[in-house]
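Left out: one protein chain. Kept in place: all the others.
Let's look at chain A:
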C-alpha cells in the first residue's frame, strides 16, 4: 500500500539503458491474454492503494496495483460502481490489469467501456519519465487524450501508476428476465430493444435463451418487467458475474474467440458454440475452424476477432492494415524508444 513510482521509474530507466525488455505485471491474473512476453518481470503489485475517493465527485483515483475487489468494495459501500464491470480473473486482479487489457463486462453496450470512464492517469513511459495526463474532472480537452490511449494498450506504451475513473451510482433496483429464443430472433430482439428507451443494461443469448437485465428505479424496472414479459431469473447476480469473469461453462476450455462485431450483424456462418452479448456487439465462439477462416469471416462482417488462450507465439489480435500498423509503430517509438515495455505482447512489431 505504497507509492513506489520512483522505484518503478528507476527500474525502467535502468532497463532502457541496458535495453532489457520488461514484462509489466500486477498479479499476473491476465497472463493468458495477449502474446507471451519473454523477459524480466517488472512488478507493480506493491504500488497499491486508493488515493482519493469522494462519492460526491463521482471519481475514484487508485494506484495500478490496487485489487479491483478493494476498489469495488469501497464504491459499493457508497452505493456506487464501476459501470463498465471489469472482468476479474482472480480475487487479486488489479486495476492496472483492467485498464491495460481494456476489457469491459456485460454493461458495456449500455453504459460504456473502460476507456469511456478513464479520466486521467500517471504513467512511466519507456524512458523512465513519470508523466501525468488528464485529471479527475469529467471534461478535459487539454493535451492529447493519453489516458484513453493507455487503455487497452497492454502496457506497451507506459507503465500505469495511478488511474482516475468516473464512477456511477448503482441502480436502485435490478432483475433479469429469461425467455426461450432461437438465435436469429434473439439478435433481432436485442436490436429492437436497443432502439427504444427500455431500462435494459445487459443482454445475453446462450443455449437458446435470451437473458435481459433491467435496472433503474423500482417502478421503472417493474413496469418494464410487465411489458417485456419472461421469467425472472433467480440468483441473476451470479449469472452476470460469471459472464463478466468468463466463468460460464463455455469459457472453461481455451482457446476460444472473442468477436467484436457491428451489433446488427447477422449470425456468422461459423460452426461452434456461441454466446452473444452486448446487444449483438460482442460474441464468443468456441470452434474447431481454422484461425484464418474465423478472422476472414469476422472481418467480412465488419468486426475483429481475438484469440483467448495461452497462445505463445500465435497472432492473438486481429492483424492491422499496413498503414495503421506503421502508425502504431511510430506511437510505440514515441513512448518507448528502446522498445522495452511488454514488447510483443500486443503485436510482434510493437
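Note that contacts are C-beta pairs under 8 Å (C-beta built on N, C-alpha and C of every residue); 3 or more make two chains touch, one makes a residue touch a chain; residues count from 1.
Heads up, the rule we're going with is that contacts and distances are computed from a predicted model.
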Name the omitted chain as UniProt records it, choosing among "Glycolate oxidase", "V-type ATP synthase beta chain", "Phosphonate C-P lyase system protein PhnK" or "Spermidine/putrescine ABC transporter permease". "Glycolate oxidase"
Which residue among A:146, A:177 or A:338 touches the omitted chain? A:146
For the chain left out of this view, which of A:249, A:302 or A:348 touches it? A:302
Among listed residues A:137, A:232 or A:293, the absent chain is touched only by A:137
Which of these, A:79, A:249 or A:269, touches the one chain of the complex that we don't see? A:79
List the chain A residues touching the unshown chain? 54-59, 79-80, 102, 108-109, 112-113, 115-116, 125, 129-133, 135-146, 148-149, 151-153, 157, 168-170, 172, 191, 194-199, 216-220, 222-224, 260-264, 278, 281-282, 302-304, 306, 317-321, 323-325, 327-328, 330-331, 333-335, 346-347
